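Moving on to chain A:
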Amino acid sequence: MTHESGGGRLVVDGLEKHYELDGAEVPVVKGVTFTIEPGTFTSLLGPSGCGKTTTLRCVAGLENSNGGEISLDGNVLSTGTRHVSPDKRDIGMVFQNYAIWPHMTVFANAVFPLQVAAGKLPKKEARKRAMEALELVQLDAYAHRPATALSGGQQQRLALARALAHRPKLLLLDEPLSNLDAKLRDTMRNELRSLQQRLGITALYVTHDQSEALSMSDRVAVMNQGRIVQEAAPRDLYYQPADRFVADFVGRVNMIPAIVRGRDGDGDALVEAFGARLVTPCPDSFGTGADVTVTFRPESVRWHEAAPDRPNLLPARVVRVEFLGEIVEYEAEILSGQTVVGTIVGRGAPLNSPSLHDPVFIELAPQACRVLAA
Partner candidate 1 sequence: ASGAIEPSGGPVELAACDAVEVGAVTRCENFYDDYWPAISEQMDALYETAKQADGGRLVIWDWYELSPDVIAEFNEVYPDLKIETRGLTYNLSSAIISAKATGSRNTDVISGSLVSAATMTDEGYWADVDWTAFGVPKEFFTIGAPEMLPDSVNGSLMQVNTDKVAEAPATLDGLLDPQYEGKVSVASYNANVFAGYGMDKGEEAMTGLIGDLKSSGNLQVLEDQDSPLSSGDVPIALGQTLFNPNPSLSVSPYEDAGVFAQFSGVNVDAKNPAGGMLWSLWNAYNPDWLELRMTDERFSTTQVPFPGLPTSLFDSATGLMQTNSSALLTGLAGGAITETVDTRDDWIAMINAADAALNG
Partner candidate 2 sequence: MKIATIIAGAVIFLLLAIPLAVQVITAFRGPFLPFGVSTAKWSVENFVTLWSLRDDFWAVLGSTAAFVGGSTVLSLLMAFGLAWVTVRTDAPLRRVISVLVVVPFIIPPIVKAQAYLLMLSPESGVLNQLLRLLPGDLVIDPYSFVTMTFIQALTNVTFPYLMIVPILTSMDGSLEESARVSGASWAKTLRRVTLPMLWPGLLGVAVLTFILGLGSLEVPLLFGQESGKSIFALKLWNLISAGAGELPQYGLAAAWGCVFLVITTIAFVIYLRATRNAERRASISGKGFRPTVMKLGAWKIPVMLAIAVFVMLTAVLPLFALFWSAITPYPIAFSFEALVTQTQFGSFGAVLADPEFWASLGRTLVIAGGSATIACVAATVLAYGIARARRTGWTKAVDLFASSSVAIPAVIAGFAMFLTFMVINPVIPLAGTIVALIIAYSYRVSIAYRAGYSATLQIRMELEEAALVSGASPLEGFRRIVAPLLMPTVFAVWIQMFVLGTNEFTLPAFLATPESRPLSVYMYAMISPRSAQLYQPDQGAAMALIFTLLVFAIGYGLQWGVSLFAIGRAKRRNPIPGVGTAEVVPPADPVAPDTRAVAAQDLEERRQLARR
């Protein structure tokens, strides 16, 4: 099959968007700036209401921005005042609720973008391309069904085929998987990513599910309250969150408030948290006496029945043990009364997990800790 969408370079610079609410202008997107390189997959990740959808809709042209510039391959799509209309932007979009047209067949849905395009294709060519798009998502066998006779996953695939049929430079996706059930979501996630790579199309993906964002993206931009707080590759995001918000939002994290007490020979900091002393790498910007937060992931927590001779050990008591199949998760209460969550994985997990109410020692390996501003 010969489907070369190819990707465009999207530049969003200082995007602003207000909504009018009860007469007042409420800013929703506040100077969002990012660039997507051609052919890459970028996710906008953030909690509900942070402005992800609004940003995406501004890029699509479904909302008119109030400021900032959006350009695709150097063509300015939108400034604060002039806006290219959505049908002239050369984009494809997949909506959260599929937005499949129920009065058309599967094929009619897919061929629509090719029929309405400005430079109209000959009928035959349009038909060929629509079928190609359907093949791409393995719906070619269903072409003549009414679109309503598809299952949820199939509808989502059709939405994708429709968004790709006219070979746009940019593909926008707004939580396309959130209406699917867990198993289907996994499958579609893989399909979506491999399709995007195969076609080399530029993709901007909106989600509030961190595992979706991490697994699919080349870059992830984390949004909060209308601003982008960190933009990085998935691993960097996970292991080097810029602040507490990102650390918490991307994956599960334990956070302990602490005070920097000094530095050891390696340049690692000595911090005090509830009486206990921890050794941890620490940016030099935090001087002695600074209030900080020590963060560490559950999977890097280790537990011991007796204290080995290693730094960063906290006595604790197990207050919850939960068998999740692949993983056993436990919660241990440290002296301060705060709890730390740890996970144990693998075949041996149940055997290696602590028992409820046991006194244990929690080990936080220094290299697993990260210090952030309080």
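Selection rule, in plain terms: all candidates are chains of the complex that A comes from, given by their letters.
One rule holds for everything that comes next: contacts are C-beta pairs under 8 Å (C-beta built on N, C-alpha and C of every residue); 3 or more make two chains touch, one makes a residue touch a chain; residues count from 1.
What you see is a predicted model; the values in this text were computed from it and never measured.
Peer 1: Looking at this complex, which of 1 or 2 sits next to chain A and touches it?
Peer 2: Candidate in contact with chain A: 2, the rest do not touch it.
Peer 1: Residues of chain A touching candidate 2 in their complex?
Peer 2: Chain A residues touching candidate 2: 49, 60-62, 64, 85-89, 91-93, 95-104, 112-113, 116-118, 148, 159, 162-163, 165-166, 172, 174-175, 179.
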